[in-house]
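The complex is shown incomplete by one protein chain, all other protein chains being positioned as in the whole.
The block that comes next holds chain A.
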Amino acid sequence: MMAAGTDVEPLTAPESVAAKPPLRSRRIGRPRPGQVGTALVLAVLAGLWIYPFVWLISASLKTSSEIFGGGLDLIPEAPVWENYSRAWTEVGFATYFANSVLITVGTVLLIVVRSALAGYVLGRYDFVGKKLLIGIFLVTFFLPEGYTIIPITQLTDQLGLLNSHIGVILGLGAGGQIAATLLYAGYFRRLPKELEESARIDGAGQFTIFFRVMLPLAWPITATVVILTFLFAWNVYLLPLVFTLSEPELRTLAVGMTVFVGEQSTDWSGMAAAAVISLLPVIAVFVVLQRKFVDSIAGAVKQ
């Protein structure tokens, strides 16, 4: 049972591939035709895979009529940056962006704190009711969101939080998300118990031990949970959609995008620009932290 992303070394990093000379394949010294063919097929497939993004960026810099009638040419005649300012200010993506950031940050904080606390005691201590709790977690692991959305909406309405950021954050982060708790539990289980004992000799209480000693030690898991939760909260659609049906001011990027489409279905270039604005943060974070992303997911699935 592997728990952490960092101590899993399942994949080759891009740098190391480039750095290693082909000496590694001992049997064959020079590239065979088969190898070139493989590379070619891969390249064509990879081209297909990123084409939608290239097309999207190109479309976001064209005029709408150019997108409709310009054929397959990807280079815009003259980049129309005005598409971006239109989406940002007139359509309201500045507000949507702020909402998405706020909701994502709140959800990530909530899930990290509550998962670390619960994972710590689940991983390191025996207590009455532990087996029951783990049993409940496992049974509800695959609960689909379409199943719980109606009662969650009712509950949030009764709490008076239906049209607020905090309502969306609680809806996303308060329940579910068992993978994060299990990741923490798995990691804390493997830390030596002398850690607590020596801290206790120094007179530290449970809370000091957790926040000063244990939580900092678990940073690799925290990084993994932050990345996975960030992806989840930034990309989630159903819950923010339902929660903000009557409150346009609270729309996230994904919800705002669909409203935009519904209201101005002919403004293709504005839509493309808005889509780029929505996707850019998550893609930027991915490109910067891609090694950690991939390891996080590979590590989490091994749990």
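Annotations for the structure displayed:
Following the convention adopted for this analysis, contacts are C-beta pairs under 8 Å (C-beta built on N, C-alpha and C of every residue); 3 or more make two chains touch, one makes a residue touch a chain; residues count from 1.
Here is the rule we go by: contacts and distances are computed from a predicted model.
The chain that is not shown carries the UniProt protein name "Carbohydrate ABC transporter membrane protein 1 (CUT1 family)", picked from "Peptidoglycan glycosyltransferase MrdB", "1,2-phenylacetyl-CoA epoxidase subunit PaaC", "Carbohydrate ABC transporter membrane protein 1 (CUT1 family)" or "phosphoenolpyruvate--glycerone phosphotransferase". Touch with the hidden chain on the side of chain A covers residues 8, 10-18, 24-25, 28, 31, 35, 38-39, 42, 45-46, 49-50, 52-53, 55-56, 59, 67-69, 71-72, 110, 113-115, 117-118, 120-121, 123-128, 133, 136, 140-152, 154-155, 157, 170-171, 173-176, 181, 189, 193, 196-197, 200-201, 206-207, 210, 231, 234-238, 242, 245, 253-255, 257-258, 261, 268, 271-272, 275, 278-279, 282-283, 285-286, 290, 293-294, 297-298, 301-302.
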